[in-house]
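One protein chain omitted, others in place.
After this line comes subunit A, so read on.
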């Protein structure tokens, strides 16, 4: 169901797959020791030693996950409550100092009588505006927060960030939920994520707007609104954009990690980021304990673009592979789309038109600039200027050049020559590409047409792109080319209608498509695959496309929004270390060739999920008097234990032994589980089974003891 503009639910982190589920990120909840309620928050990272038995052996991984709450929450949800754009104001020119969005509303809404259309909404009619048959909400932009009902974010210990698109909601979590944990991410993720947030804050703060529409959120009113306004969910939780201060505070909580670095989480699990090949510093995560391995694959790419290639080998031998963040446009091949992009760009510019590319300041833009670098000469476009306008344009272009270790091999080798890894450096040097923090200042004087402009925000709701839409929208010579897959271009354009400029939709999404997923799964061969339900069936609009779904054996386990899954494996074992001095004292006895056993008496010491068997403290000599404690208060019961028995009883020999000891009239019966030896004279039964032996005789303890001793002769003791 499409959202109307102004109500478009857009997700930080490309959350809304057009027909798929929200993109996920792993949130690792604090491991609260054995008991969910036993540990106070302050002791989160260091748990008190708890004496224990081997009950941990029965600790299943599903249980373990419950404790860890390795939940995958819909993250970064981001609903913009956007002011409808003032794009038709005649006096909006390049010289305009600020785009004053409020200023233009009056003209835009003149002539619309909402009272007549929605008589019952007289109270909120000022918030609702109509444009070309669509109803919009007039408000400061608001953003949908991550899911909070399923998980209490204040109890989350660790957040693993997969890529910079996935972290846009981080300030909401770290600053407003009581979150006190750690966030792990790679350096490029943090740096470029910061740029994206900075750009967003800048875009929003540039055009301050006092009012925030809230009346329409009243459920009684909302349900009567036209679709899709009435279908928007959790509108009451939507919030305004964060501030730069909050961004900085959020980012300060991030701990930087490198690929393949092993990070111990409270001794419970080890997490490792791996290159996912999608963006600079983008990661997949391996979460593993000693005996279990879970891979979290999100936003990965097998295409040869600028980032380091995807590390597939490390994903092998996973018990479970959680797969999310596939391409949002599975039918659009990125190569074909880049071709379309270039062709349309060239056609427009050759005809004297301008090209507008609404985009993020990092990511696909690097690849587009590289393609254009190769293409412009062949297309005879060497003289056409390319402008990149963003508050963070300069930083983005420069950052990309310094993250050499995070780049693909080809680009890494360039660094050693030394040459800049990305060719946009040369475009800048030769003045073919110019970048500006905004369209004011230098840009106004340098600007010449026809040209190509890359600028944000791709939603067309704020940022410098708004201005260019207004400036160029009236001429059919110009073209706007949408490359970001996050937004429906029709919805983005809705408030600008009628529009004369050409619109081209070339979504470039390099993330895995279903063919690549199929190859990946064949290569990696996880025991189980877990993915959103939407990936396990063809998209509703193309129900015949059986190729647009995950096809693997065994079939993938799917989950829906807010569903908690029990992962399909049992946690059977836990590793326990034995202290050297204790190990020294063991005397193994071989009970079968190759198998030796030893009894051990020790104290199991458990701290931070590490279990150590320590020698039992020596019993303290009673020092007499009042200070004497009962030994059982301090130390385990160390009295000499009965020997352990092992082995099996050979029935025939046992019967012979009985006969030898004077028992006669012995009858042996076979049962399902073993044998019954019947001593008819003595009215006694001996049940011999695989794991137990019972002697049943009435009131003859002497006989029982005799028989027991006979049985024990056949068993080994240690």
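Points worth noting:
Please note the rule applied: a residue touches a chain if its C-beta (ideal position, glycine included) is under 8 Å from a C-beta of that chain, and two chains touch if they have at least 3 such contacts; residues count from 1.
Convention: contacts and distances are computed from a predicted model.
When the unshown chain is looked up in UniProt, the name that turns up among "BRCA1-associated ATM activator 1 isoform X1", "Transcription and mRNA export factor ENY2", "Growth hormone receptor" or "Sodium/hydrogen exchanger" is "BRCA1-associated ATM activator 1 isoform X1". Residue-wise, the contact with the chain that is not shown comes from A:544, picked out of A:448, A:544 or A:592. Of the candidate positions A:248, A:261, A:317 or A:331, contact with the hidden chain is made by A:331.
When the missing chain is restored to the complex, the residue among A:371, A:530, A:658 or A:688 that touches it is A:371.
Contact with the chain not shown here comes from a single listed residue; of A:351, A:497 or A:648, that residue is A:351.
Although one chain is hidden here, its contacts on subunit A can still be listed: residues 331-333, 336-340, 342-344, 346-347, 350-351, 371, 374-375, 377-380, 506, 515, 542, 544-547, 551.
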